[in-house]
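A short write-up of the structure that comes next.
Left out: one protein chain. Kept in place: all the others.
Order as written gives the chain letters A and B; numbering starts at 1 within each chain.
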Amino acid sequence: MKFAKGFAVGFAPALIGLPFAFPSPAAAAAGKTFVYCSEGSPSTFNPQKGTDGPTFNASSRTIYNRLVDFEKGGTKILPSLAESWAVSKDGKSYTFQLRRDVDFHTTASFAPKRKFNADDVVFTFERMLKPGHPYHNVNGATYEYFKSMGMDKLILDVKKVDPYAVRFVLSKPESPFLANMAMDFASILSAEYATLLTKNNRPEKIDMEPVGTGPFVFKRYEKDNQIRYVAHPSYFGGKQAIDNLVFSITPDANVRYQKLKRGECHLIAEPPATDLKAMRADGGLQVLEQEGLNVGYLAMNVQKKPFGDVKVRKAVNFALNRKSYLDAIYHGNASLAKNPIPPTMWSYNEAVPDYEYNPEKAKQLLKEAGLADGFKAKLWAMPISRPYNPNGKKMAEMMQADLKKVGIEVEIVTYDWPTYLDKARRGEHEMLLMGWTGDNGDPDNFMNVLLGCGAVDGGSNYSRWCQKRYNGLIDDARVTSDMKKRSEMYGKAQAIFKDEAPWVTLAHAKVFRAMRKEVSGYKMSPFGTDSFVGVDLRK
Amino acid sequence: MSGVAESRAPSSGALPEPFDGYGGAPSAWREFWESFSANRGALLGLAVVGAFALVALLAPWLAPYDPSAVHEGAFKLPPAWQEGGSMAHVLGTDDVGRDLLSRLIHGARISMGVGFMVVAFSMTTGVAIGLTAGYAGGWIDAAIMRMTDVMMSLPSILLAIVVVTILGQDLSNAIVAVGVVVVPNFVRLVRASVLAEKGKPYVVASRSFGAGHFRQAVVNILPNCLAPVIVQATLGFSDGILNVAALGFLGLGAKPPTAEWGTMLSDGRAYIESASWLVTFPGLCILAVVLAFNLLGDGLRDALDPRLKR
Partner (left out) sequence: MLAFLVRRLFVVIPTLVGVSLVAFALIRLVPGDPVLLLIGERGASPEVYEQMKAAYGLDKSLPTQYGLFMRSAVAGDLGQSIHSGRGVLEEFADRFPATLELGFVALFFAVLFGLPMGIVAAVKRNSVFDYAFMSVSLVGYSMPIFWWGLILILFFSVQLGWTPVSGRIGIVYDVPAWSGFLLVDVWKAGEGWAGFWSAVRHLLLPATALGTIPLAAIARMTRSSMLEVLGEDYMRTARAKGVSRAGVIVVHGLRNALVPVVTVIGLLAGHIVTGAVLTETIFSWPGIGRWLVASVAARDYPVVQGGILLIASAVILINTMVDLAYAWANPKMRLQS
């Protein structure tokens, strides 16, 4: 397109030059503006109702705080709205001491008359817990995330001890509770704002025009287009260096990259994998990467023949050339998985021996299992791209070729995504490609949710594997509060898991962000969410 | 895509009045051909359509490579005339190293086939329903017409998207989806012609000789309603190709590695900056075929509909 340049020179001033002739925008927002090109629209601005990344980025990570928060870029739990906390001896009662200097946002529709206190915490949790609460059914909320984490069964009561102390009474001791309190759905809403909305008879506004304590104040949301925030002037963590924060919603990865290059955004979520090389070579950009808190795996349904036999499961582990998938499916943007939890998580057992690629050994094991002639099985391939497995169908095809070499004839089956999930939940599959992205950085969130006996019926234990010794360990670990002891228990459980081989562990996919050179102070979160606390633009 | 389908309505809207009387007389064909061949645009359209049809038929022999064959180390090779291009791959290669020319040639086969299937499906269904409506009249007619009203007020691309989602992503399902959307056009066209023919003396006469309903409708009336149907069918070819390509572009058409132009365009979109030929050439092919069918359709209409002759 050589002629393009000539055309440009000739016609540019005449055709489009005009707009450039006007002076720079006089009324443009003052101060530093940071633009984040996000991948999707939030479904709501109330993190209690959300389940997806775009919703959390737009609400809990910008507008709100929780009693405790994850450290920036990590999974460690730090004080936030609570200064400290104490756990009772029986592990069934948590008392949080609250900060006294926290201001809620002043917005177009609300001006707080008091500081944050225990009433706000009680309001927040009672809304989710009590079906009779005036805000429980507002905007058709179902609190699915809260419930799916078992919080509605776990929390018996939330009590105001004094204006700056709150006690949670639990139905049983559970160590991951603290990590759950740092999750998005535990974001603290303003009770005073709710009272005002009730008085004005506009309760539905609570989820659309949010008021929180967080670093940025919600200003406006234009559907599917942009979200605008301004820095919270009296944020208890200090006012942010950027004055305006804009989420420019750009679902197409290529468009995000083009906008980044042209300076229309400072940071983009999920840059297109095919352009990472070009981005790294570009002097004006920086690419960040991190192992995500995820795992992609192949589940073998132990309730279906012949996968009840551990020898068969081991044989499949030996038969698959997993390393070859990393390049072909993940384009090298993943690391080989051997445990159900990623290596960045505490209690990761480095010592567990992995299954190497060894078709001979696989054949040997099949022979021992009485299946010297191999067998036929169905392999389910996910129909859509997920972070932990970008191309289920292609991976299934590669597995099919590998398994054929040891005599296992595999037929690839697929359904549309919701049907796939439903049938898998009911255990209709034999071999199933699946994966998981962690919620709270606690090993329980992988090892219990995906492999515990209780999750067989709940549907998230897709190999439907229930092993006494393993389950005993993770059950004990859940009620133990001593980190060291818990870590040991999970370590042992990982060894049992590997030996029993209900899965073929495949990969921990990396997560990417790309940003302009002038951005400083940004850190990727292992949860894959984006927070702009402490971010600045260098001149 | 709906913009295309609908915007055509006004121009074909001039057609519902049937054209009468060419029933098989040799002079009619001569007259038609004289009028048609005087239209240079129509001849050009015919030639291009013919050329694409030939390419489609001879694809395996014309294409230098297998369209799905991966040429290791030849990823995103530019066309031969650009720097870094090679004569081995005249139009370059795509992101996984497949020869673009070979894929475009095989794509002609798919697109021509798609156009044919869409037209065959929508025309047969539409003619059958339209004939029934027009001939039967009464409440059957009323019911059918209300149904076409409903179909025509639905946003056609959404309808096609939903139908494909119901049936599953597949080329044949995309064809059905696009076909379903254009059925009402044929229904209305045929019904209007049938209504006009029904009262004509030859129909009344043959009824008095005791011709049965089926014979009346299919043998006597239908042939005299076909001229506008033929024109609509030609235009339907271009609509079909365009709309299936649009579905392919939205990721709801042919499954990879099928060399369908719309799907190729959609895949090439990721490389619009680094390898623009992956976007340019499939689009040009779609444009050329659609343009040719439109020229041909316009020519046919002018030749078949004496009222529009000037």
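The definition used in the following text is that contacts are C-beta pairs under 8 Å (C-beta built on N, C-alpha and C of every residue); 3 or more make two chains touch, one makes a residue touch a chain.
Keep in mind the model is a prediction, meaning the values are calculated, not measured.
Peer 1: Please identify which residue in A:Lys89, A:Lys199, A:Lys223 or A:Lys484 touches the non-displayed chain.
Peer 2: Of the listed residues, the one touching the omitted chain is A:Lys223.
Peer 1: With the missing chain put back, one of B:Ser37, B:Thr124 or B:Ser276 would touch it. Which one?
Peer 2: The missing chain is touched by B:Ser276.
Peer 1: Out of A:Gly73, A:Pro163, A:Pro233 or A:Pro251, which touches the unshown chain?
Peer 2: If we include the chain that is not displayed, A:Pro251 is the one touching it.
Peer 1: Spell out, residue by residue, where the missing chain touches chain B.
Peer 2: Residue positions of chain B that touch the missing chain: 1-4, 6-11, 41, 146-147, 149-151, 153-159, 161-163, 165-166, 238, 242, 245-246, 249-250, 262, 265, 269, 272-273, 276, 279-280, 282-283, 286-287, 290-291, 294-295, 310.
Peer 1: What does the interface between chain A and the hidden chain look like in terms of residue numbers?
Peer 2: 1, 4-5, 7-8, 12, 15-16, 18-19, 22-29, 33, 35, 43-44, 49, 51, 139-142, 144, 147-148, 204, 207-208, 220, 222-226, 228, 244, 246, 248-252, 255, 258-259, 262, 264, 415-419, 421-422, 425, 434-437, 449, 455, 457-460
Going forward, only the chains that are shown with their structure count from here on.
Peer 1: Please output the residues of chain B touching chain A within their complex, sorted ascending.
Peer 2: For this pair, the touching residues of chain B are 95, 168, 269-274, 276.
Peer 1: So in the complex, the part of chain A that touches chain B is made up of which residues?
Peer 2: Per the stated touch rule, the residues are 1, 253-254, 258, 272, 274-275, 278, 416.
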